[in-house]
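Here is chain A:
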Amino acid sequence: MKLLLKNGRVINPANNLDEVCDILVENTRISKVGKAITNNADEILQPFGLQDDRSGNSPTCQVIDCGGKIVMPGIVDMHVHLREPGREDKETVATATMAALKGGVTTVLAMPNTEPAIDCVENLRLLKAIIEKTANANVLVSGAITVGRLGRELTDIARLRKEGVMAITDDGSSVEDNGLFSMALRKAREAKVLVICHCEDKSLSGNGVVNRGLIATRLGLRGISCESEYKRLQRDIQLAEKSRCPVHIAHVSCAESVEIIAGAKKKGLKVSCETAPHYFALTEEAVLEYDTNMKMNPPLRSKNDAQAIKQGLSRGVIDVIASDHAPHTISEKEIEFDRAEFGVIGLETELAVSITEMVHTGLLSWVELARKMCFNPARILGIDKGTLNVGSAADIIVVSADQEWLLQKEGIVSKSKNSPFIGKRFKGIVEYTICNGKITAYQRTG
Partner candidate 1 sequence: MFLLMKEKAKIMDEEAISRALIRIAHEILERNKGIKDLCLVGIRNRGVTLANRLAERISKIEDKKVPVGILDITLYRDDLTLIAAHPVVHKTEIGFDITDKNVVLIDDVLYSGRTIRAALDALMDLGRPKTIQLAVLIDRGHRELPVRPDYVGKNIPTAKNEMVEVHLAEVDGKDEVVIVEKDG
Partner candidate 2 sequence: MAEELVWNKKDLLGLEYLSKEEIELILNTADSFKEVTTREIKKVPVLRGKTVVNLFYEPSTRTRVSFELAAKRLSADVINIATETSSVKKGETLIDTGKNIEALKADIIVVRHNYSGAAMMLARHVAISVVNAGDGWHEHPTQALLDIFTLREKLGKIAGLNVSIVGDIAHSRVARSNIWGLTKLGAKVTVCAPEMLIPPGIEQMGAAVTDDIDEALKDADAVNVLRMQFERDEQNAFPRQVEYFKKFGITEDRLAKAKKDIIIMHPGPINRGIEIASEVADCPQSVILEQVTNGIAVRMAVLFLVSQARDNETIT
């Protein structure tokens, strides 16, 4: 059955389209984008959700009335921890992709720091089999740079690429050894695979748990300086330049990093980067009550840094908004701050937070938002996603942009509930998520 999305404000970041028009989906693909696509008299339309057909004939096309709503590509989230295999108590491919769909995310890139890590073909195949059987959305896989992510021995990057990894990263750690990392970059360039950098100098961040500064001092907690991020960032960019290998910088959190990346781009280096919604929606002040749902790495930074991240997005220095979705169980989070695991979930809230903080405030247009969350990540990964181009797979979301909602713990779909936004209100709710042409999730809002 065909699917017609009528009268929505259609946002296509691939060609800067921002217009009220219709989209027709046929056979899992977008077949038409334009005004008034219902002129075919043979078409028997049925509004989505209606059980009976009024006319007595089988309908040929479902219709969703998108009047007053935003229609944009499904989000491509290139930084997600699925936790499977190994920590199915925190999350599984199945539950994470359900959470993704609720948040309007139709494609995710899985991080390789599972147990076992995705550092060899056997493990990659294991994960791919799980994805094949249980994924509810599109799941791409990344591989580790070093065996076990221990930073000592390189994985077989070329083979991993052949077997289908879309990127390599030791995310969670940085490769400490300069020589080893240089070698990794060269091999990645040869294999034409993206390297994602987690920039952290462990000798500087040590046992830190919050941003270094007044707040850390007041709380009596060890601090993680911005230096530990931007010094490693400088190294990674230098080595990438030398190896002529494109790199993508994960979870940018501070002002200095934004400037360093801006400088690198100006020089013409192939550096892309991402930030997560919590780095522009929250600051270190959120940690003042020792709430471990505010603990992640890199940590929440100062007001100044959050401002710089916002501007980095507006200026185009930051290319991508990705969640860094990191589920953890209660026993790993509801404990002393020092001992709690780093990380917060984000699939279900990244769009709403971004809309509230960046679009409704005028810092990003809808097209620019769609670029950060859909088009750019797809382009950086080299996949045909993140657009509403005719002929592409129908990964589309229908968003009620002004609808306000409250995030409650009970409403969270992800298996783990460690969100920093519990109890907060946002504007922007995904009403329909269409993945590969099928309506996979919808929420009625009144």
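Keep in mind how these were chosen: all candidates are chains of the complex that A comes from, given by their letters.
Convention: a contact is a pair of C-beta atoms (placed from the backbone, for glycine too) under 8 Å apart; a residue touches a chain by one contact, two chains touch by 3 or more; residues count from 1.
Values in this document were obtained by computation on a predicted structure and should not be read as measured data.
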Result, touching chain for chain A in the complex among 1 or 2: 2
Footprint of candidate 2 on chain A - complex, ascending: 212-221, 223, 289-290, 331, 334-339
